[in-house]
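Note that one protein chain of the assembly has been removed; the remaining protein chains are unaltered in position.
Per-chain residue numbering starts at 1, and chain names A, B, C and D are given in the order in which the chains are listed.
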Amino acid sequence: MSKLRARRRKDRRPAPGAVPGTLMVPADAPKPVIRVMDFSPGHVSEKTLASAREVVEYLTDATSSVTWVDVQGLGEREVLEELAQIFRLHRLALADVVNVLQRPKVESYAEHLFVIARMAMLTPSGELSAEQLSLFLGRNFVLTFQETYGDCLDPVRERIRTGTGLVRGSGADYLAYAILDAITDQYFPVVEALGDRIENLEDQVLRSPTPQALRKVYELKRELLSVRRGIWPQRDAINALVRDESGLIGREVQVYLRDCYDHAVQIIDVTETLRELTTGLLDVYLSAVANRTNEVMKVLTVVTTVFIPLTFLAGVYGMNFDVMPELKWRYGYLAIWVVMAAIGAGLLVCFARRGWLRSQAFLEGKKDGEAKR
Amino acid sequence: MSKLRARRRKDRRPAPGAVPGTLMVPADAPKPVIRVMDFSPGHVSEKTLASAREVVEYLTDATSSVTWVDVQGLGEREVLEELAQIFRLHRLALADVVNVLQRPKVESYAEHLFVIARMAMLTPSGELSAEQLSLFLGRNFVLTFQETYGDCLDPVRERIRTGTGLVRGSGADYLAYAILDAITDQYFPVVEALGDRIENLEDQVLRSPTPQALRKVYELKRELLSVRRGIWPQRDAINALVRDESGLIGREVQVYLRDCYDHAVQIIDVTETLRELTTGLLDVYLSAVANRTNEVMKVLTVVTTVFIPLTFLAGVYGMNFDVMPELKWRYGYLAIWVVMAAIGAGLLVCFARRGWLRSQAFLEGKKDGEAKR
Amino acid sequence: MSKLRARRRKDRRPAPGAVPGTLMVPADAPKPVIRVMDFSPGHVSEKTLASAREVVEYLTDATSSVTWVDVQGLGEREVLEELAQIFRLHRLALADVVNVLQRPKVESYAEHLFVIARMAMLTPSGELSAEQLSLFLGRNFVLTFQETYGDCLDPVRERIRTGTGLVRGSGADYLAYAILDAITDQYFPVVEALGDRIENLEDQVLRSPTPQALRKVYELKRELLSVRRGIWPQRDAINALVRDESGLIGREVQVYLRDCYDHAVQIIDVTETLRELTTGLLDVYLSAVANRTNEVMKVLTVVTTVFIPLTFLAGVYGMNFDVMPELKWRYGYLAIWVVMAAIGAGLLVCFARRGWLRSQAFLEGKKDGEAKR
Amino acid sequence: MSKLRARRRKDRRPAPGAVPGTLMVPADAPKPVIRVMDFSPGHVSEKTLASAREVVEYLTDATSSVTWVDVQGLGEREVLEELAQIFRLHRLALADVVNVLQRPKVESYAEHLFVIARMAMLTPSGELSAEQLSLFLGRNFVLTFQETYGDCLDPVRERIRTGTGLVRGSGADYLAYAILDAITDQYFPVVEALGDRIENLEDQVLRSPTPQALRKVYELKRELLSVRRGIWPQRDAINALVRDESGLIGREVQVYLRDCYDHAVQIIDVTETLRELTTGLLDVYLSAVANRTNEVMKVLTVVTTVFIPLTFLAGVYGMNFDVMPELKWRYGYLAIWVVMAAIGAGLLVCFARRGWLRSQAFLEGKKDGEAKR
Partner (left out) sequence: MSKLRARRRKDRRPAPGAVPGTLMVPADAPKPVIRVMDFSPGHVSEKTLASAREVVEYLTDATSSVTWVDVQGLGEREVLEELAQIFRLHRLALADVVNVLQRPKVESYAEHLFVIARMAMLTPSGELSAEQLSLFLGRNFVLTFQETYGDCLDPVRERIRTGTGLVRGSGADYLAYAILDAITDQYFPVVEALGDRIENLEDQVLRSPTPQALRKVYELKRELLSVRRGIWPQRDAINALVRDESGLIGREVQVYLRDCYDHAVQIIDVTETLRELTTGLLDVYLSAVANRTNEVMKVLTVVTTVFIPLTFLAGVYGMNFDVMPELKWRYGYLAIWVVMAAIGAGLLVCFARRGWLRSQAFLEGKKDGEAKR
């Protein structure tokens, strides 16, 4: 959630107290491009419309063809309002289309169902990005809105063009399902990528708990919360469609939607598991750091404890008292070395028995390679 | 929740065991100012009343105009009781109006609905402040009470004055909706400001986990709990209005209230996410501090471990034994320097292989600039 | 929950396997004092009864007066059993009256409702104490039992005596409500006192995280759990009364009980918030201690790291080698001071750039005053 | 959960994939002892049966007496199967009787109710032990099974023998209640003992957080989880009996079962509170250890910081430079003592102002006695 995004978020939401249904169109939003796909089992035609008005002829045709009106870019209020008028969209629904920060949901209007879904995508650099898709499902049309150009629905378009699968031979409800299914399945690579990042972090956290790793764990947590905020209401929305009683969705398509619902539940399952693992990872991080500190402490303590008494002894025999008999002894110097060696060795044995010398810190430089799985 | 506020809180609540419905009016409360807006599609009139009694003429008029009676300041018990008598308010409802620490709720009375909502605002200094708005919705009037002068409803008043949107052409139910919608949407900038503070804190916590940062995280947690206590019951109250069956709220307005409900759910979503992030931030803080301590420890250990054996050696050759052959050697002094350099270098190599010299603590002074995102 | 209390707890509960309804009356329990208040809109009479038998005349009177039989002290089994016989109390209900560790609950019997509530009070020394009040609500009487003398119901008694409010003009149901309301509202000062203690602890924990503060946080947690165990079931009990269908509670009184229910919910809200804050405080405590340790470490590291190399150098020139050319130099001594000053200054600059000298530990003695809010 | 227990657990459960209802009887299980108590208001007879077959005569008698068949020890499959045939027990129910690791539950069969309960007991050494009691309630009999000899039901047997309470005058349903009530109430001393252990641990953890204390806290957590796993489903089972509609349980007994249900809820309440306290105790432990480390660090830092500069100074004047003017001064030695005293005193003052000298570590040896509550 970059600062840029946060700024845009504020541009898009009407001020509190504004007239409900106010459309906030940022100046730099891309202009709407309206593409129409009209198809029936026997034909398919595709066209980019010059004006919203042209869409009418597709709707009034007496044939049973299905029309997908695909609007990308929300940058011109007049076009949106013209479409709203043609499709008789409710003012608040249109406002939800433009204010692209809605939760996924389903709303039932007299002549159509209004569905908001959230597309999750990974940018090439591995960041999570999300975009709202608003979908109106009528008797023989599907009308979709997105904020920017480009989406994850090209496979669906290709299926329409080539006539693969059932999409050409089915109604608008199946097309709506195909779009929602593609959007939902898009979460799988996202959560799998997050899962891979957790696995990488685990190793890193256990082997070298740096602040960078900490930042990554926290960012992972943030992104998982973000995925979760998208997929939970999406599941509820799909479930609402499975149980829909408006008559716009046929029995057979509801079987397909149930499958799509299963996918959403699976994604939630994985997300929740990853969330628990991330929380565990924070604890592991802290434990690993504490462990390292403990190891460092042991090194310090062993070295200090061994040498401090010896240094003291050396200091004693560096004193300048007139009468210090030991200094005169013939083997005094030798004796002091023997004594110091004995003390040092005794302390080392003592530490060794306590296991402090076998500790990782002492061995870590060498064993790092072996510790890898 | 300053001490001042806590004190005021106690002044306002009747002692346990007091007669139910007791009105506690603190001596320093602002005096009530009654403003009336009376409007229909064709006209609008606005007036500040000199006495509560004047309100009667607005209610008894035979026309279908809608009247908004807006009471700001609760400092005079007589005025409140006179209004209660005119509008036939229940004793307990009036007590809830005065004791401004109620949870948002909806209560249904014979002739009106009683709604309590909580306005969240950010003071210019960025602190969270909250105020209770009590609203009575009758057939053709809306009666609102607030504790202090000034609120976030000016955009609604302006819409009535200028006739923007549907408010002039709709009934009292739409006005009530417009007020609740303005109050609910007021939470958006509040949670966004809290979200910005979390983002700022993240960086601070990861880069320099000071006690000040800790205090800020904890205060954030406190404020989020406070927002949450306001918005959760508000959502329930709005939901109760959506499902209201008193007949005071029309079908079309319920569609609008559903939209308002969606906003409340969105705010709750964001609040819960922020709460989880704040909790995570406390863990991150602790980990970051532990990490810092670990780095400090490494510096201490490296320096101590390198110099203590050397100092010991120097001590040895500072001893005053009569017979210390090395002291006589020609190159004894040179030799000892060589030995000490070798020991020091050996230890440093050993630490370097362990990665302790590449640690952040050693580099941190220089790299701070680069670490910023 | 002192040990004393724990011991008494065990004295009061019958051994497992005992006959259900066994009355356990500890030898040192205060003897029952039976006080009767009999009132109607027009009169009020108050009397302390010599024997339980006297209560009958109040119940059999044909007038519509309401009788409050108030039993304080449970120390004589015969008295309790006589009362049980007169009021036809169920054996198990009577056992619940005597075993004063019940959860708040409502039970419906043929001729009366049986309510158990928990009074929370703060002792003058600020400790939390709780006491069970058992209440039987019949057609025209209220019978209450408490373990010890003295309670928080004096305001209610005063209202009966003086005829303030509605209590004199209403039935037994209103009296029962008035008692429960007084008990519920008694939680407000309790949770506010706990809230004040949390605020005080926050400052203390952040500024000097002593073991005493830790103990206080933990005790707070304990007391909050105790309050919570009292108020949650109390809310459920009140809710059961609001929905009661025994006919013993009138419509209007149910409106009042709904208000009482709102208060219970408010108290729960506050309690849960305090609980979350207390949990957060434990984390803050740990972080604050870790921070302190970090600061202490920095002091140690700076001092050690600066002086250890210097001491080493001094040691080197304290060696007694015959050939040590530097010792003969004219400005050798001056040179060594310059070198040592340079090393010391260099290290200090290095630490200053790392920010370790600006750390709180170094400034804390002076800044403590300013850090206060 | 000792290793022994774990091993026995595995012996008892049939291998996955075995025929459902397989009876696993370990070789070392105690042989079944069948005791019968037959009673009516007027008589009671008690007998230990030589063979399972003898039980038939008690069941076929035309009188309305109630028979309690009490089987202790499950070590002979033939006996169990004979009983199953006589009482027409379902194969799976019998398997549940033998595999003594079932969750408490109630199952309704055509002619009887099958109840599994879990007895919790404290061994004399204070460890928690649990045992399964399986109970079949028929029209005029109660059949119970336990794994080992001896249980907590002797008070119930005594009540039957002496005719105390209602048990002799009631039906088999009251007997079943009496057994379940005795088992449930047995949890009270268990959770109270655990509560006492927590209170003892609190003091220990705050005053001397040793590894032994940590182990105890963790074991407490383990035992609380174990109690919880027993009592939660037991509550549900009792609740199922309260609502039972098989007709085997009379109205009046259901009132008693409701009381038993209340007890189970109370035990759950206490268990959950103890669980929260134990979790808090783990946090407190960590904080207390961190605090101790902080105190130790302060001692180390004060001592080191005071003496290291002094040692350095002494080292300086131990150098052997030919030209060291201070060494020639008359009061040089005195002067260095003064300087060192000044430095030492200055550092101590500095530490005192920072409060490090008043810290617990410095006082702890003496204050330990006072810190006790």
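Here is the rule we go by: a contact is a pair of C-beta atoms (placed from the backbone, for glycine too) under 8 Å apart; a residue touches a chain by one contact, two chains touch by 3 or more.
Note that the coordinates shown come from a computational prediction; the quantities given were computed from them, not determined experimentally.
Trainee: What are the shown chains that the omitted chain is in contact with?
Mentor: Its contacts among the visible chains are A, D.
Trainee: Looking at the whole complex, which of A:G75, A:G138 or A:G315 touches the chain that is not displayed?
Mentor: A:G315
Trainee: Among D:L122, D:V299, D:V323 or D:L348, choose the residue that contacts the chain missing from this document, as touch is defined above.
Mentor: Candidates D:L122, D:V299, D:V323 or D:L348; residue touching the omitted chain: D:V299.
Trainee: Tell me, which residues in chain A touch the chain that this view leaves out?
Mentor: On the chain A side, contact with the omitted chain comes from 152-156, 159, 164-166, 178, 181-183, 185-186, 188-189, 192, 195-196, 199, 202, 206, 255-256, 258-259, 262, 265-266, 269, 273, 276-277, 280-281, 283-284, 286-288, 290-291, 293-294, 297-298, 300-301, 304-305, 308-309, 311-312, 315-316, 318-324, 350, 353-356, 360.
Trainee: Name, in rising order, the residues on chain D that touch the hidden chain in the full complex.
Mentor: Spelled out for chain D, the touching residues are 1, 3, 6, 9-10, 13-21, 90, 92, 96, 101-103, 105, 107, 208-211, 214-215, 218, 221-222, 225-226, 229, 279, 282-283, 285-286, 289-290, 292-293, 296-297, 299-300, 303-304, 307-308, 310-311, 314-315, 317-320, 324, 326-333, 336, 361, 364-365.
As a convention for this text, only the chains that are shown with their structure count from here on.
Trainee: Only C-alpha atoms count here: how many degrees separate chain A from chain D in terms of the superposing rotation, rounded to the nearest 5?
Mentor: Superposing the C-alpha atoms of chain A on chain D needs a rotation of 145 degrees.
Trainee: How far is the middle of chain C from the middle of chain D, if each middle is the mean of its Cα atoms, in Å?
Mentor: 26
Trainee: Averaging only over C-alpha atoms, locate the centres of chain A and chain C and give their separation in whole Å.
Mentor: 41
Trainee: Among the residues of chain A, which are close enough to touch at least two other chains?
Mentor: Residues 318.
Trainee: What are all the touching pairs of chains?
Mentor: Pairs of chains that touch one another: A-B, B-C, C-D.
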